[in-house]
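Note that one protein chain is taken out, while the other chains of the complex remain in position.
So, subunit A:
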Amino acid sequence: MAASAASSKDRQFLAVIGDEDSVTGLLLAGIGHVSDGPDADKNFLVVDSTTETSKIEEHFQKFTQDRKDIAVLLINQHIAERIRHRVDAFTDPFPAILEIPSKDHPYDPEKDSVLKRVRRLFGE
């Protein structure tokens, strides 16, 4: 338990994988963080219809596994739908994965991996 306490202390950023509008809005709120140096490491990814699924998966992997300073990963629900198997397979408490609605895609609680678990636990 002590190890997880230590690891959760360092996590102070949020990360976003979303369409351009969601990312723009969240960056305006001030969650964007770009590390210094030539290979600047961004904590956000803009996904549009031309973005390949492998790129989304790669960033998902980077935000959830490789980077240890991310506490919450926000991901648009329609994008989470594209990498649903990865999102469902990720069950660690950190970082918390939050599926958010986007402007063009209204929120559907039936698809949320956490809400699905809630529903299953209560036998609905």
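As a convention for this text, a residue touches a chain if its C-beta (ideal position, glycine included) is under 8 Å from a C-beta of that chain, and two chains touch if they have at least 3 such contacts; residues count from 1.
Following the convention adopted for this analysis, contacts and distances are computed from a predicted model.
Undergrad: Determine which name in "VPS9 domain-containing protein", "Ribosomal RNA-processing protein 42", "NADH-ubiquinone oxidoreductase chain 2" or "V-type proton ATPase subunit D" the UniProt entry assigns to the undisplayed chain of the complex.
TA: The missing chain's protein name, per its UniProt entry, is "V-type proton ATPase subunit D".
Undergrad: To test your reading of the contact rule: which positions on subunit A touch the chain that is missing from view?
TA: Within subunit A, the residues that touch the unshown chain are 1, 4-5, 8-9, 11-14, 20-34, 42-44, 46, 71-72, 74, 91-94, 96-98, 100-103, 106-107, 109, 112, 114-115, 117-118, 121-122.
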